[in-house]
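Please read the structure below before turning to the comments.
The complex appears here without one of its protein chains, the remainder shown in place.
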Amino acid sequence: MRIGFVGLGRMGRGIAGRLLGGGHELAVYNRTPEKAADLVAAGATAAASIAMVCERREVVVTMVSDDAALADVAMRAGGLRDALPAGAIHLVMGTHGVAIVRELAQAHAAAGQTLVAAPVLGRPDAAAAGQISIVAAGPAGALSRCEPLFAIIGRRTFVAGETPEAATSIKLANNFVLGCAVEAMAEAYALVRRHDVAPQVLYDVMTDGLFAAPAYKIYGKIMVEAGYDQVGFTTRLALKDMRLVLAAAEAAGVPMPSASVLRDRLVGAIAHGDADRDWSVLAREQARAAGIE
Amino acid sequence: MRIGFVGLGRMGRGIAGRLLGGGHELAVYNRTPEKAADLVAAGATAAASIAMVCERREVVVTMVSDDAALADVAMRAGGLRDALPAGAIHLVMGTHGVAIVRELAQAHAAAGQTLVAAPVLGRPDAAAAGQISIVAAGPAGALSRCEPLFAIIGRRTFVAGETPEAATSIKLANNFVLGCAVEAMAEAYALVRRHDVAPQVLYDVMTDGLFAAPAYKIYGKIMVEAGYDQVGFTTRLALKDMRLVLAAAEAAGVPMPSASVLRDRLVGAIAHGDADRDWSVLAREQARAAGIE
Amino acid sequence: MRIGFVGLGRMGRGIAGRLLGGGHELAVYNRTPEKAADLVAAGATAAASIAMVCERREVVVTMVSDDAALADVAMRAGGLRDALPAGAIHLVMGTHGVAIVRELAQAHAAAGQTLVAAPVLGRPDAAAAGQISIVAAGPAGALSRCEPLFAIIGRRTFVAGETPEAATSIKLANNFVLGCAVEAMAEAYALVRRHDVAPQVLYDVMTDGLFAAPAYKIYGKIMVEAGYDQVGFTTRLALKDMRLVLAAAEAAGVPMPSASVLRDRLVGAIAHGDADRDWSVLAREQARAAGIE
Partner (left out) sequence: MRIGFVGLGRMGRGIAGRLLGGGHELAVYNRTPEKAADLVAAGATAAASIAMVCERREVVVTMVSDDAALADVAMRAGGLRDALPAGAIHLVMGTHGVAIVRELAQAHAAAGQTLVAAPVLGRPDAAAAGQISIVAAGPAGALSRCEPLFAIIGRRTFVAGETPEAATSIKLANNFVLGCAVEAMAEAYALVRRHDVAPQVLYDVMTDGLFAAPAYKIYGKIMVEAGYDQVGFTTRLALKDMRLVLAAAEAAGVPMPSASVLRDRLVGAIAHGDADRDWSVLAREQARAAGIE
């Protein structure tokens, strides 16, 4: 398939590499062209602009960092909406807000194009190995056309429905549930520390039983070791995600008190200088609130 | 070992049955004597009072429903504190508050007895099968003496430290983390439902990845099916637990905003008539808050 | 009228002094008898026990510090319930929980006595000057009999209904609303301080307009001046009050998220060493949460 790809951060490069390795004809574009070098060496075409990366493509994937970047590549003059051929698909794989996905889907529809939202779950190394999961939503025909790509990119695809925001909401909900687990552990560790219990014991209890899952094993471990400088996901990015969650909730008429609690602790952690640490540093922020640290 | 057992609810009967099956000499007491019948048929002695169940015992286990019941069996005139032989152990296996465990430990110590707190994790059927987990704390010597019992009762013992409240705080923290997971799912399902996504899709995403653990599989499933009348743990009991968590947090100087969120939703669910449904009915309460139900 | 009075703290002495000055025959009792000295010098009789302070009384007032003290003077053997003549009134003027007021009202009713709840609003100096307000609830006949006393004690009486807990709930609700105002100012000051605004400007704006009332003038001023060591009402007592509010809310099926927010900040303030400062120190606790102090 003739595919364009915009956004060559770590996730983007992993996914683009999979597509290229799967035998597709790939044109790539990144604001900083150096990041395209490895892909070009492996056979991709470097496009000099958004317009060029859209030329004669059946699908153009975007994997950009936030809503502002998505608006910039897709909605400004010369962006995807202007440049994408009629009938083509804009496959949005980044994590975005519900509002922009809805707005952009309408803009593409008006131009005879189709937006498919397909945010992913997993880390860059999983992306490079084709081991991420994909949550996809969009018109059924367009989803079918993307299926061969999903099969190369990830290990499993969850179909959320025909409206792209459905996939967005699932992705945000999943991140929110993770954030609640992190916050819950942060509070729980503070409680047991104040009762003179070694955090490791709570970790063992949790992960042996009801919570024998990566969310608790990964972030619970970092908290026990206070290893917040090995960063998987920063506090700052977590706050960005919670902002998207709260905006989606507000737009849909859903009070989400746990999201607000999480948001407040993230704001506090940033106020205390932990913006660029791993977001499990919420355990330290919670400890501060309890007068421990 | 000569063991006494007070509190023959479903959990209590399961544990007592294990002890009896393990070859120990067991005297049992329950306010409603009928519940002792099976154990007596299997060889246990029925005691007519707390005082008699304590006679010449090395260890007396209590597994009672709440702090008031524990105070009643242990602290009133003629209770365990009065009746237990010097040198004997009161093994507290129920889920109780930090304050009463601390107070009772001191009372026993003053009487030359020892309190070991050993709350358990697991359901009645797991108790009957010796498959529960135990979180134990108390003086090292007393813990050693209890170890053979723990080996019969459960599949794993986590030692939390030398002060009994340490075990209490771990148990409460674990229940709290579970409550947060339930509340998080409740909010997340409301969010995706309002975006017209079938809850099953979120369930699949969550339990395939970061949350592939019983907490999410069990309670997430009930929420998807709205099967709140198959009750594992009632809303009312969950509120009792959160009360214990908040009291422990307050006593220790730990603000726990997520516990308050959870508490408020439980209070709301009860106000809406769901006190005796499974506490995963929080998903319905959350849906009400979003104007869905 | 033949009146008994139990509890001679600062509020109690002020109210008892008014009753004595109003020409009533007063017997007084306090655990620490010295506090009765001035009243005895002014004509009151010192009673040596609860039983004696109840002898031949038409009304016995209690003004004690908390629920435990009320249970102690009223419900234990030899307490008011045992000693009060049939037909007499127990006038409960302290701030107590809904549960104990209800339970005690039933106990008195069973003994042919009547409980009237009449918590007061105002400081000790206002009590001594007869300038406090009274919120009263109880059976209509009993209320009528207390009216002459209320007229001497306070400047205004609000009748809340026939069930004593009604008055309790009003008093708790009023304290809660005050706590929310204090917490709101604490958060608001943090917000403007972080925008480099002198807190005095916000104080001027608030108290000139919508909030030209004592709640904001008194506590807002303390916050502007950081004068937390001049203590009107301690953080510790405020937490006790919020505990009563939350218990009343829980019993009645009312989620009160603002009470939980307030409670958490109070817990945090205490964890940071501010238990015995004026509760407006919440502004400092809030500043800590924002990384300012």
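Which chain is which? They are A, B and C, in the order written, and residues in each are numbered from 1.
One rule holds in what follows: a contact is a pair of C-beta atoms (placed from the backbone, for glycine too) under 8 Å apart; a residue touches a chain by one contact, two chains touch by 3 or more.
As the structure is a prediction and not an experimental result, all values here were calculated from the model.
Participant: Please pick, from C:Val28, C:Ala47 or C:Ala166, the residue that touches the omitted chain in the full complex.
Facilitator: C:Ala166
Participant: From the list C:Val73, C:Ile222, C:Ala249 or C:Ala283, pick the residue that touches the absent chain.
Facilitator: Going through C:Val73, C:Ile222, C:Ala249 or C:Ala283 one by one, C:Ala249 is the residue touching the chain not shown.
Participant: Over the whole complex, note the residues of chain C touching the chain we left out.
Facilitator: Considering the whole complex, chain C reaches the absent chain at 98, 121-122, 133, 135, 156, 158-161, 163, 165-166, 168-170, 172-174, 176-178, 180-181, 183-185, 187-192, 194-198, 201-202, 204-206, 208-216, 245, 248-249, 252-259, 261, 264-265, 289-291.
Participant: Just checking the interface: what residues of chain A touch the absent partner chain?
Facilitator: Where chain A meets the chain not shown: residues 239, 243, 249-250, 253-257, 260-261, 263-265, 267-268, 270-271.
Participant: Considering the whole complex, not just the chains shown, which residues of chain B touch the missing one?
Facilitator: 257, 268, 271-273, 288-291
Operating definition for what follows: only the chains that are shown with their structure count from here on.
Participant: In degrees and to the nearest 5, what turn takes the CA positions of chain A onto those of chain B?
Facilitator: In short, 180 degrees.
Participant: Taking the mean of the CA coordinates per chain, how far is chain B from chain C in Å?
Facilitator: 37
Participant: Could you give the separation in Å between the centres of chain A and chain B, each centre being the mean of its C-alpha atoms?
Facilitator: So the centre of chain A lies 38 Å away from the centre of chain B.
Participant: For chain A and chain C, let me know how many angstrom lie between their CA-based centres, rounded off.
Facilitator: Using C-alpha averages as centres, the distance is 52 Å.
Participant: Return the residues of chain C touching two or more other chains; collapse runs of consecutive numbers into ranges.
Facilitator: Those would be 257, 268, 271.
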